[in-house]
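The block underneath contains the structure these notes are about, expressed in structure tokens.
Left out: one protein chain. Kept in place: all the others.
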Amino acid sequence: MAEARAESLTVNDWGGGVHPYRVGHRKLGMWLFIMSDTLTFGALLVTYSYARVASVNWPTPFKFSPSIVFSTIMTLVLLSSSLTMVFAVSASKRRKRGAARKWIAATMVLGLTFVVLHVMEWIHLINDEGLAPFALAEEWQKAWPGASPLFGSTFFGITGLHMFHVLTGVIYLGVVAARIKKLNDDVEVAGLYWHFVDLVWMFVFPLIYLLSVDYHGVLGK
Amino acid sequence: MGKITGILMFILAIVSVLLFIGQKLMFGSELWWFPEGISEHAGPIDAQFMRTLIVVGVAFLAAQFALGYAVMRFGRKGDARAVYTHGSNKLEVTWTIITGAVFIALAILGQRVWAQLHLVAAADNAAKIEVVAQQFQWNFHYSGADGAFGRTEARYIDDSALNFVGLDPADAAGKDDAQLTTLIVPKDRQVELTLKSKDVIHSFFVPALRFKQDTLPGMAIKVHFTASKEGKYEIPCAELCGSLHHNMKSNMIVIPSDEFDRLMAMSEEQFKEQLGELLGRYQY
Partner (left out) sequence: MADAVHPVHGEVHRHPAPTGFIRKYVFSTDHKVIGIQYWSLALFSVFVGMALSLLMRLQLAWPGQEWGFLKTLFPSAAANGTISGELYLSMLTMHGTIMVFFVLTTAPQGGFGNYFLPIQIGADDMAFPVLNMLSFWITFVALVVLLSAFFVNYFDPDDLNMVNVIGPIGGWTGYAPLSALGDKAGPGQGTGVILWITSIALFCVASLLGALNFITTMLNMRAKGMSLMRLPLTCWAWFTTAVLALLSFPVLLAAGILLLLDHLAGTSFFIPGGSYVSGELVKDHAGGSPILWQHLFWFFGHPEVYIAILPGMGLTSHVLATFARKPVFGYRAMVYALFAIGLLGFFVWGHHMFISGMSPYSAIAFSVVTLTIGVPSAIKTFNWLGTLWGGQIRFTTPMLFAIGFVSLFVSGGITGLFLGQTSIDLPLHDTYFVVGHFHLIMGVAAIFGMFAGTYFWFPKMFGKMMNEGMGKLHFFITFIGVNAIFIPMHIMGMAGATRRYSFHFNPVTGEGLQYLSNMTPLTRFISYAAFVTIAGQLIFLVNLAWSWAKGPKASENPWEATSLEWTIPSPPPHDNFAGILPEVHRGAYEFSVPGAPKDYLMQSEPGAAEVHGD
């Protein structure tokens, strides 16, 4: 019914304002948030590129195994979480709250898995490889003379901020799932956020990980 | 109220303009103005400043007078109605084009001196001096008789041993180098400065030269200019660098080119002995 009326109302009749095709507040708000958050990450990635290009020698220490294997698994986990989120959104659109809730839960589990894997990866880098936020492993310093200590800073800064986003996302999804009766429409909005966080990772992964693979085996096998 | 406000705008506009062009009329000289320019590019910069001042001054007067006139002329008269108009595209296009043309012209003219200074490399016979800024002191590193600078590195810096620029004691090229806190440059010959900083950002500024360049830690910036008048000129630091920023200043002394060459051939001690005389020779 509403649709039928909506068709007879042209935008001009309404002259702007609250016309039937408008995007909900929360959805628009989320889009705007995503735009601005893109710039925050953009600024960090620019900083990273700047530091990388400007320094004499940039370490490329990640071994295929475990670092790249590990981060590829993380990527897969995050990608599948996007998929489960799509199912959650579509279920909520069909007003199937139970199903939506389950899919959200699956997304949260995958998100948490990502975080756990990531923390393991961090711990590995810090404990086994000797990377610290502001210093390089001695081994790395020998392998890349004059290497910039910013490697660790940018790595932990960017992946840390991303991880923070994933964690916030998990909490946000939890709230939406718990109050799905009231927040049914928010599932879609939360989905936008989740996909955005996923998308950011799709930039972080190649720029931070793949570009730092130890192709030449400098660090030995 | 409209009359008063309008007249105020007129007075304001005229007084502002007088402040800029009227000093000669009032005091017979430009009391408060740029210091006399002493470099080859100072003339062109001042000329571009004057060109801009005239163009912009006319626009300023026109705009303020129009505003003043409008408020005097169009005050409320009884119950009369205002002219009912939503604008005119023709006018809109006209003033957009005119201002666009004026601004682009200024933009292009405004790059000339810049391009000459920054896009052209220094001449081969330029006198080369390294400038090393630090909180809150200017250090000048001269290459000495051999014309080659000794190697410098941060780890050799030792302020207490007066090795401010970090000369490598092992490098032979550095044996005859001199470190001073006064800048001495030859007249009518190009000077190429290499600007560095040890700690934070400072800015090398000589108002009389119409020249300024930030010095950055971790970077060596090459600039060049030609000083064309003998004398002693102050070098204030122009970038906030800490609590004594206002205290960070030095002198630049422009001397005849042959005398400069003689100084350069001296040992560091001889060079430093000359300094007192040089500083006393010229007044600001």
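Per-chain numbering from 1; labels A and B assigned in written order.
Methods note: a residue touches a chain if its C-beta (ideal position, glycine included) is under 8 Å from a C-beta of that chain, and two chains touch if they have at least 3 such contacts.
The structure presented is a predicted model; accordingly, all values stated were derived computationally and were not measured.
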Visible contact partners (per top-of-document touch definition) of the missing chain:
A, B
Touch as defined at the start, partner being the missing chain; which of B:A70, B:A123 or B:A172 qualifies?
B:A70
Out of A:L131, A:L150 or A:M163, the sole contact with the unshown chain comes from A:L150
By the contact criterion defined above, which parts of subunit A meet the unshown chain? Give residue numbers in ascending order.
1-2, 5-6, 9, 14-18, 20, 22-25, 28-29, 32-33, 35-44, 47, 50-51, 54-55, 133-134, 148-150, 152-153, 157, 161
Residues on subunit B that touch the omitted chain in the whole complex?
1-2, 5, 8-9, 12, 16, 19-20, 31-35, 44-45, 48-49, 52-53, 56, 59-60, 63-64, 66-67, 70-71, 74-77, 79-88, 91-92, 95-96, 99-100, 103-104, 106-115, 117-119, 134-135, 153-155, 157, 159-160, 166, 198-201, 203, 205, 207-208, 210-219, 221, 233-234, 236-247, 249, 284
